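Structure below; questions to follow.
Of the protein chains in this complex, all but one are displayed in their positions.
Let's look at subunit A:
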Amino acid sequence: MAAPTPTTAPDSGASSDATYRSARVPLLLPTWLVIGFFLILPVALMAVYSFLTKEMRGGVIWEFSLAAYDQFFINRGLFGDEPASLEWTYISVFGRSIAQAATATTLCLLIGFPTAWFIATRAPATRGVWLFLITVPYWVNLLIRTVSLRFLIRENGPLNDALLGSGLIAEPLALINTNFAVQLGLFYSYLPFMVLPIYAAVERYNFTLSEAAADLYASRWVTLRDIVLPIVKPGIIAGCLLVFIPSLGAFLAPNLLGGAKNFMIGSLIEEQFKRSLGNWPFGAAVSMILMSLVLVLLLLYARSMARAEAR
C-alpha cells in the first residue's frame, strides 16, 4: 500500500474501490446461492408447473396448458359443454380462507397487544423471562400441538368436562370441526408472531410521551388512540402480516380442527400434491394465485409505509 500522503490518497482510494469490486462477487455468492436455490428456483418451478398439463397419477406432462387457471376461474358445467361463467368454488375457498385468517389475526391482535404491552412494561430484568415463556410451546412440533388442541376441545375432552362439571353448560359443546376450532388453532399457532414485533415496538416507546399527553388533558383512551397506537403502528402491522400470511396458507389447523366443511387454501393446495388424486399444475396455479395475492398485500403495506415515512 502507498504511504498515506495527500497525493497518493486518491489513488489508494481507487485501488480499494477496485479491491471491493473484485471481492464483491465471491462475497455475495453464498447469499445468491441461498436465494437462488431456496427462493427463486422453487417458485420458478411452481410457476412453470402451473402452465403444464396434468399427469393422471400425479406429476406433470411437459406440454403447455392453461387448464389449471381455467379450472380455477371458469365454470363450463359438469360435462364442459355449457357456456363459460365465473367459477365460484375456489374463489369462495379463498374468501373463506381470507375471512379465517383475518379473524385469527384480529384475535391475535386483541390478545397479543395487551400481552406485548404487559411484557414491555415489566422491569427490564424480568422481560426476558416472559418472552421465554411465550416461546416455550414452540419448542414442540406444530403438528403435535395442533393434535393436542384437538384433544383439548373434543366432545369429551378436558374443556367440555370442566365446563360441564362447573355447570356452565348442560350439554358438551361441539367445538371440533367448526370455524371456531380453526380460528383457535390459527390463533394458537401464530400468536407469538404478533406478540414479538409489538413487544419490540412498545419496548422502544418513550412513556414520557404518555405523560405529556396526560399533562395536556388527554384521557387514557385518547392517549392510547392518538399517541401510543400511531407510534407503535409499524410493530402492529408487522405482527398482523406475520400472522395473516401464514394463516392464509395454513393447512394443519384447518385439516385437523376444521374438518371437510372448513376447507382452506392450504388444504386445497396440499390435496393436489397428495397421492393419486393430485393435480400438480392446479396445485401450482393455486399457489401462484395465493402468492400474487400476498404480494399485492405486501406492496400495499410497503407503499403505505413509504408514504408515512415521507410525511
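We adopt the following convention: contacts are C-beta pairs under 8 Å (C-beta built on N, C-alpha and C of every residue); 3 or more make two chains touch, one makes a residue touch a chain; residues count from 1.
Basically, contacts and distances are computed from a predicted model.
Colleague: Consult the UniProt record of the chain that does not appear here and report its protein name from "Multiple resistance and pH regulation protein F (MrpF/PhaF)", "Oxidoreductase", "Dihydroorotate oxidase B, electron transfer subunit" or "Spermidine/putrescine import ATP-binding protein PotA".
Modeller: The chain we cannot see is recorded in UniProt as "Spermidine/putrescine import ATP-binding protein PotA".
Colleague: Which listed residue, A:61, A:169, A:222 or A:277, touches the chain dropped from view?
Modeller: Residue touching the chain left out of view: A:222.
Colleague: Pick out which of A:36, A:59, A:114 or A:230 touches the chain that's been left out of the picture.
Modeller: Of all options in A:36, A:59, A:114 or A:230, contact with the hidden chain holds for A:230.
Colleague: Looking beyond the chains shown, say which of A:107, A:149, A:198 or A:213 touches the absent one.
Modeller: Going through A:107, A:149, A:198 or A:213 one by one, A:213 is the residue touching the chain not shown.
Colleague: Across the whole complex, list the residues on subunit A that are touched by the chain not included here.
Modeller: 206, 208-209, 211-219, 222, 227, 230-231, 311
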